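Every protein chain except one is present and positioned as in the full complex.
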Amino acid sequence: MSRFAERTGPIRLGMVGGGAGAMIGGVHRVAARLDGAFQLVAGALSSTEEKARASAAQVGLPEDRTYTDYVEMAKREARLKDGIEAVSIVVPNHMHLPVAREFLKRGIHVICDKPLTGTLSDARKMQAAAEKSEALFILTHNYTGYPLVREAQARVAAGELGDLRLVQVEYAQDWLAEEPEPDNKQASWRTDPARSGAGGATGDIGTHAWNLMRFVTGLVPESLAADLQSFVPGRELDDNAHVMLRFDGGARGTLWCSQVAAGEENGLKLRVYGTKAGLEWRQENPNELRVTPLGGATQIITRASAGTSEASRRLTRIPPGHPEGFFEAFANIYGEAARAIIAARSGQPVPEGVHFPSIAEGVEGVAFVDACVRSSRRNSAWVPV
Amino acid sequence: MSRFAERTGPIRLGMVGGGAGAMIGGVHRVAARLDGAFQLVAGALSSTEEKARASAAQVGLPEDRTYTDYVEMAKREARLKDGIEAVSIVVPNHMHLPVAREFLKRGIHVICDKPLTGTLSDARKMQAAAEKSEALFILTHNYTGYPLVREAQARVAAGELGDLRLVQVEYAQDWLAEEPEPDNKQASWRTDPARSGAGGATGDIGTHAWNLMRFVTGLVPESLAADLQSFVPGRELDDNAHVMLRFDGGARGTLWCSQVAAGEENGLKLRVYGTKAGLEWRQENPNELRVTPLGGATQIITRASAGTSEASRRLTRIPPGHPEGFFEAFANIYGEAARAIIAARSGQPVPEGVHFPSIAEGVEGVAFVDACVRSSRRNSAWVPV
Amino acid sequence: MSRFAERTGPIRLGMVGGGAGAMIGGVHRVAARLDGAFQLVAGALSSTEEKARASAAQVGLPEDRTYTDYVEMAKREARLKDGIEAVSIVVPNHMHLPVAREFLKRGIHVICDKPLTGTLSDARKMQAAAEKSEALFILTHNYTGYPLVREAQARVAAGELGDLRLVQVEYAQDWLAEEPEPDNKQASWRTDPARSGAGGATGDIGTHAWNLMRFVTGLVPESLAADLQSFVPGRELDDNAHVMLRFDGGARGTLWCSQVAAGEENGLKLRVYGTKAGLEWRQENPNELRVTPLGGATQIITRASAGTSEASRRLTRIPPGHPEGFFEAFANIYGEAARAIIAARSGQPVPEGVHFPSIAEGVEGVAFVDACVRSSRRNSAWVPV
Partner (left out) sequence: MSRFAERTGPIRLGMVGGGAGAMIGGVHRVAARLDGAFQLVAGALSSTEEKARASAAQVGLPEDRTYTDYVEMAKREARLKDGIEAVSIVVPNHMHLPVAREFLKRGIHVICDKPLTGTLSDARKMQAAAEKSEALFILTHNYTGYPLVREAQARVAAGELGDLRLVQVEYAQDWLAEEPEPDNKQASWRTDPARSGAGGATGDIGTHAWNLMRFVTGLVPESLAADLQSFVPGRELDDNAHVMLRFDGGARGTLWCSQVAAGEENGLKLRVYGTKAGLEWRQENPNELRVTPLGGATQIITRASAGTSEASRRLTRIPPGHPEGFFEAFANIYGEAARAIIAARSGQPVPEGVHFPSIAEGVEGVAFVDACVRSSRRNSAWVPV
């Protein structure tokens, strides 16, 4: 029987990381709040006491649920009658494992930012910890929360594209095109191998592109050949990666991720081509999905419009023409998590149709980074994934 | 001294209307919740007892703050020590006045859906009630909450377009292109003169287009000539309107609103042309604003990007390339309301830079509908606005 | 029997107007040449001798077929054994009638630039002259030469849009947003009532928009209400017009044309909405036509693509994805003219399926301008068209 069997109403949520100056912590908070399924009640938003208190006050946490030490937080919350049922982990990559472990072993559900960990060895430890725990593990590869990404997945799965031949996925940004200011907190840890892990752009955004491609196509990668580069002088981690892909069954593809592509803001884009049709989805205008049957006219499928599938419509809140964006998609991952967590209260499995990226996708993402690094070191030799 | 002088933390919010089957009530709830500034604590979501209870439970209201009668709600909440500080009114147009009056007279801030009222006479009564009250009146012409609408306004105000010559604004939908199903609650009251008021499309969406145009340009309309039409057989209110506009100072324009334009989802679009430059903004892709200097290249200004003004950046939550949408814009109106309400606690006026559509814009919107109807009855004669 | 019954091969073509500094003359020459159906052999490119000779040399005309006087040209060419079979008239509007008359009365086919004439009275004289002549009269409302305009027309005619309800047509430019340089030949005559006629923007581009709308929809206008304006100080003719339209059968619409809309280059755009579907076509990206069935996904129909009709495919030269543009569309009007002229050699009527704007459309265009001016003078009263 679940230790949260008695719980009703919104899920009490804690957060580790996400103090002042962070970006993704705030995103998680909005996402958790948007549909009213979670209530943030505790947090170790920073390991610096003063900052932890100030940040907690700012987001409205009571003092007695404000922590500086995540171990203490995990221990105490696990004992409290109204302690947190889930925790959002929004610390730099190298800290994902130690933090998550504390909560997992106490049966508290973990909602962890991506990539899963900085190293493959850590990823495997995380997987072991997650498998040993009764708690759920949700990885916020948020882009799979977009309704039209679900639509794309449903159409591919239904055979509308025929047999898949080609996948072109890319994720281009330019925010690291120059040496960032020393006080840019987000940039500093992401370009530091000790905190970010083996991958730079590959880890930070390449894993998103990989996850999106995997989710929509269902294709199983066989091997990849990567050419990684650090364009900004002195940068230790990759800030650009060109990757060629081979899939089981013969499909091919490329993945390009870059954080130095001048003029690109958050250019995640997926194109999939099969024997019967092709499709295209761009994150920067996420309310449109383009599907073109071979020999037919391109159709612009809009979010929530008449012909869309249940798989995508269940994740929309408002009629077509009223754009939903990044937060709504992120909130959809939280919504899926909430449905699984509520089912778990009564010992039920994840409800049918509910999907969120989990530990397996997390390990796979880190394995992708690892493979890129290995291939690139071997002068872009094909390496198995 | 304000009666809410002691209050701290999130603003306790009530809601009238917005029960099961409604759309806009849910939007208000998300908008209120998104930034954590409001907490919904009471509601008369329906005048039918059973439905009121069911809807209240669904949105997590406690039973003792669930009402079926808005008068009773206003009276009781005004007496409670932790009673609501503001109320969201999301009932059909003809009920805006009676509902709002109950709260206004008790000093409870009103956040009212648009159009202000169904008739101009009601609008004037509402204005009187609002002016007599200490409470704030916020009208949710939500489209002015989009950051790039603020950006457009700021650029026009700064003279970037030169002297304005032309305004082309349109709002095209198709959801009323056919006789709606009898159980379509949203459609039924909007096409009923008794509940919607004098305007059909003009009231429902024309007022949005008008408000957007007025906000961005600051132009003062002098007169209009309108041709209203009801295309769907048996429909009593307009479902399409063509309106020509003349402004003080010589600028000209047109406003088109339609709910029968097959293929249009929520096509609100504004174009403004001055002696030095023109601009264009489309609600369906709201993260882009296009500005073209006379003789220069079109610039795509993205939300939150480097060159944007403080007026727009203060209303964004996340870097460019991460799309914000309809809910975020709506939440911005709630955010502006929250800043004004919090200032009001200590008797302060609306903080500088904070903007929300208020009673004056509301009266003006209803006057626009009234002028359209009068002009159309006089075979599109020019009538003063 | 036709006086050109013996002719074979390319049509010998003359030109009046189109000397150095002109724009549209060059366009006609490219259009005539593009498909090889015409051969330019004679011309009165200017009424100034020196300029006529220089311009003729530049375009490769032999000296003995170079004229300064169009009357002399008409007389002499009509006598020559290998004289011109058709003439392109590319002079300012007020000269269309006197020039065309000389050729029409000698049985030489006339390809005349638009608008037909500067005044309605001239237009009617032109019609009389054309009807009295055996020669064909082709008016270069070139935009109906775009294949996807033909496609739009075919789909409307086939009932794909259902009963038409709304037409929104616009043609916005900015090249006259300021007082032009005195030596801008194209601007100077277009803003001069003596040479341009009663209409400014209405005549120069409004007639194009009108013709496009009429061609695609087939709707018969009943009346219009216009608000004309001259924004540039000192300008005598309209540089902006807002026009509301009522059609037989109850459809409504607006036409907007402007030459002072800062940032607009050549923004001709047509939208048509019926009970079953809507469509949109933009001249600036003419290889796409968007059609949206009510309740369905927007389809991007590309030129020459698989599902397009014979009516549009017969006017394309190359597979989809290889853009055709302004010249190709213009050349399509010349192509239609050529097919009619060749049929006329053997006394045949215009072949089935061949379409070009003719004298009737020309008169109608001038009547449109005339109605706009009359309505505007009567403070936008509805006037019959």
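Read from first to last, the chains carry the letters A, B and C; within each, the first residue is number 1.
Following the convention adopted for this analysis, a residue touches a chain if its C-beta (ideal position, glycine included) is under 8 Å from a C-beta of that chain, and two chains touch if they have at least 3 such contacts.
The model shown is predicted, which means the values in this text are computed figures rather than measured ones.
Within the full complex, the residue among C:K132, C:H322 or C:R378 touching the omitted chain is C:H322.
Checked against the full complex, the one of A:V149, A:L219, A:A277 or A:A344 touching the unshown chain is A:A277. Among the residues C:M23, C:L80 or C:A128, only C:M23 touches the chain that is left out of the figure. If you put the missing chain back, the residues of chain C touching it would be 9-10, 23, 26-27, 29-30, 33-36, 59-60, 173, 175, 264-267, 283-287, 302, 305, 317-328. Not every partner is drawn; the one left out touches chain A at residues 161-162, 165-166, 168, 170, 174, 177-178, 225, 227, 229, 231, 240, 242, 244, 246, 250, 252-254, 256, 258, 260-264, 271, 273-280, 290-294, 298, 379-380, 382.
Panel shows chain B; residues 295-302, 305-307 of it touch the chain omitted from the view.
Here is the rule we go by: only the chains that are shown with their structure count from here on.
The best fit of Cα atoms from chain A onto chain B calls for a rotation angle of 180°, in steps of 5. Across all inter-chain contacts, the pair with the most C-beta pairs is B-C.
Here the CA centre of chain A is 35 Å from the CA centre of chain B. Between the Cα centres of chain A and chain C there is a gap of 56 Å. Each of residues 302, 305 in chain A touches at least two other chains.
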